[in-house]
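As you look at this complex, bear in mind that one protein chain is not there, while each of the others sits in place.
Let's turn to chain A:
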Amino acid sequence: VQPPEKPLQTEEWNRLRESFQSPERFEEVMFNNMVRCNSPIDVAKSLLTYVAKSNGDIAYNLLVKYLALCVQQGQTSEIHDVYDIMKIRFRILESGAYNLFIRGLSNSDQWRTALTLLEEVKKNMIPSRTNYESCIKAAIRHQEMNLAFELYHEMLAKDLVPTLDVLQAFFDFSRGMKGAELQKELFGILLYLRENQTYPHKTFMRSIKLWFESIPGGNWRGHLTNIKDSGQCPVCNHQLEDSDLTEEEYNNLRERIIRDVIHGTDTFRKTSPREFEAFQKFVENRLPFDIVIDGLNVSHIKPRKMHCENLFDAVNCLAKENARLLVLGRKHMLVNSSNWKREIMKEMQNKADFFFAENISEDDAFLLYATLQSGKHCKFVTRDFLRDHKACLPDSVTRHLFRKWQRGHQIVFSPSPAFRYDCVVQTTGDTWHIPYKDSFEEKYSYQVPRKWLCIQQKR
């Protein structure tokens, strides 16, 4: 149904309602359409009046829908009136209404009311991140930076993930402002991006750049650049951090992989204790390897070729310079078949160490174990994104470690070699290097941006 363009009289509403197919839902449907078409508020009011006159009351959901319309059009005084009415009528409100009130009021000059509402929400539940977003933005807009940061830290403490929008607002509104405290807080935001391996998008990056350059007496200059494969910044010649984990992180990751990925709830799910023990012994005797290859994965690189031919090419390609190779496979590869020729397998076994797991075991787990056991220099070859293994890790810290390690150590044949530098926001005090996404939309989680913002301080 198309909502009318002008306020209607009671009789006119009545007529409309009777012509509607399910009159009992008429008001609801009408209100939904009004919100969708952004009808004039007077029309909605006239409908409310009609409902109030005929029923003597207006249902909560209709009030909320009316409120949504008011918020959509920024009708602050109406929002207030609805709030008064709801407060009299209902002891508490539900989250939908609170969301609307907070959103509506934070955009008006009565934004402080939104803060009291936020307090009220906290009594009953955890506010959503958009609740915080509205309040923080309102505070920033009114130059109450302390309050904004207080709310920001509060939401982080509640494990809510702030939108990039809020973070960007911090930078936009701090432009040209002085204050060591403020600067520290904004650096804190950059470090938050680093910790969570989040990349700003282009417009956000621009806000960051402008803020840096606007710091009074800061002498910061920003440049957009691409980082060379060697990890050196072409603008300031600074060498980026390498992607190696610290000793502690490395050991932590290794233990977690063994505990959560290989053993998990039941060792038998991915392998068997006996097989794993045999593998451990096998690896101990031959350590360390330079490259560990997922044989089955590599053997499918070129679909037209025989499986063992693909593997053979890969091994030959990697076997240069006396690298110690380990190829992981399954037992069925040993059986002579059209895809696995015995002679070629024999020849390969002279060039690399092979371990064949049971046909029903998961070789990826072995791949991770062997690589991690060999040490930091060791790389592994597979096209697999290893997402399922990452998912076995229970906490986000270890998952980030895993991703970082994976970026630095995985060789994927066709697109890219392992990165020599770590792709995160990083600083040395007088330089900042910030990778950024070209567009707003999400990239794949395994892809990292190649574009960087280099900021340096000239003394």
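The rule is short, and it goes like this: a contact is a pair of C-beta atoms (placed from the backbone, for glycine too) under 8 Å apart; a residue touches a chain by one contact, two chains touch by 3 or more; residues count from 1.
Convention: contacts and distances are computed from a predicted model.
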"tRNA methyltransferase 10 homolog C", "Probable electron transfer flavoprotein subunit beta", "Light-independent protochlorophyllide reductase subunit N" or "Trafficking protein particle complex subunit" - which is the UniProt name of the missing chain: "tRNA methyltransferase 10 homolog C"
Option from A:S19, A:T116, A:Q143 or A:Q239 whose C-beta touches the chain left out: A:T116
Option touching the unshown chain, where A:N38, A:N124, A:N316 or A:S337 are the choices: A:N124
Given A:K53, A:K281 or A:H300, the one touching the chain that is not displayed: A:K53
Where the missing chain touches chain A, by residue: 7-9, 28, 42, 45-46, 48-49, 51-53, 56-61, 64, 80-81, 83-85, 87-94, 96-97, 110, 113, 116, 124-126, 265-270, 272, 359-360
